[in-house]
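Okay, handing you the structure first.
Complex shown without one protein chain; remaining protein chains in place.
By written order: A, B and C. Residues from 1 in each chain.
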Amino acid sequence: MALTRPALKLTQEAALALVQAAAEASTAMGVPQCIAVVDEGCNLLAFLRMDGARVLSIDSARRKAETAAAMGKPSGSMHAEVEIKLAIASDGRMTNLKGGLPIIVEGQVVGGIGIGSGTGDQDREIAAAAISRVFG
Amino acid sequence: MALTRPALKLTQEAALALVQAAAEASTAMGVPQCIAVVDEGCNLLAFLRMDGARVLSIDSARRKAETAAAMGKPSGSMHAEVEIKLAIASDGRMTNLKGGLPIIVEGQVVGGIGIGSGTGDQDREIAAAAISRVFG
Amino acid sequence: MALTRPALKLTQEAALALVQAAAEASTAMGVPQCIAVVDEGCNLLAFLRMDGARVLSIDSARRKAETAAAMGKPSGSMHAEVEIKLAIASDGRMTNLKGGLPIIVEGQVVGGIGIGSGTGDQDREIAAAAISRVFG
Partner (left out) sequence: MALTRPALKLTQEAALALVQAAAEASTAMGVPQCIAVVDEGCNLLAFLRMDGARVLSIDSARRKAETAAAMGKPSGSMHAEVEIKLAIASDGRMTNLKGGLPIIVEGQVVGGIGIGSGTGDQDREIAAAAISRVFG
């Protein structure tokens, strides 16, 4: 019986680099954002609310990151039929708002990044830019 | 005046056997799952999160089991008109996501099993397989 | 910059083996228990409520496991001065009740086990017996 299995964890440096890369991309876009990075267990690793970003996006950005980390897929990809049920059954932690992307290294989901304060497409673009700059 | 009435309760052996049967069926299907078994009082009896199953399905699997135990019917069978109202009014404990099945012995509901991390149909198939192996 | 760091995760087999070892030790002691195993991120891995164990120990057993996993130390070892403050500041997840032990493999905390329904000393004895049987 194997008692443990090897895994990878995001470092604090990677989490902070993702936040900074997302902030730079947001500044270039001209849209201040809430930026959240969680690990594969959906626990918060790093966060930044930029000047002018929405206070009420603090939680939604985090939940987008959690959703992407838990599902290993971008948030916004659930079937319309279950999205509200899943949101309620998870106390709001699973969200089908766009703007969350999984962070995948060597085929393993090691976490998620979630962006919130812009449109869904803007949020997703920033998330993708951050991952690309740090892991690309 | 009858002051008490006889009842049946799931044993810990049955609860653990259901979890193990569900895990075997999930392995055979190739979909790691969260597996929850509750008693007729909707209180948790047994649980297993398989390697690779979703962290955010811990609660939803349990709530599918609770819903099935409380209603004596599979989760997913509520009318669309009330499903969200019931979910909110129960603080998320009633869910119309598929994957919860009641455990019925001699016509009595003795508990429920809930499965989560796959599609709704996959989840329900595993729940049915587990009940069938242990009680069939 | 290191983007990831290697880690170990408890397997589902180890989690289930811990639950079964704890159940056997509890049966031998004659004290039915709630048994919870969490991973290093404090997310539930496995659970069993034995016949006759307390319904209101479901959450406390889980929180003992979380506390031990988070602190890398047995629950019950906090200073009296901070135990209530920590409990409230963590919404009850950190508890100084005895009965939680960290699971440490190759110097890494990979999770925690929490036992609840007996006295604090009984709970801790069962936790220690389970770890010893599976990892000893």
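What we mean here is this: a contact is a pair of C-beta atoms (placed from the backbone, for glycine too) under 8 Å apart; a residue touches a chain by one contact, two chains touch by 3 or more.
None of these values were measured; they are calculated from a predicted model.
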| item | value |
| --- | --- |
| Displayed chains contacted by the hidden chain, counting the whole assembly | A, C |
| Touching residue (missing chain; options A:L3, A:M29 or A:M50) | A:M50 |
| In subunit C, positions touching the absent partner | 5, 40-42, 66-67, 69-71, 82, 84-86, 88-91, 93-94 |
| Interface with the undisplayed chain - residues on subunit A | 9, 11-12, 15-16, 19-20, 23, 41, 43-51, 55, 58 |
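To be clear about the criterion, only the chains that are shown with their structure count from here on.
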| item | value |
| --- | --- |
| Interface composition of copies subunit A and subunit C: same or different, split at half | same |
| Chain centre separation in whole Å, for subunit C relative to subunit B (CA means) | 24 |
| Sequence positions of subunit C contacting 2 or more other chains | 9, 11, 41, 43 |
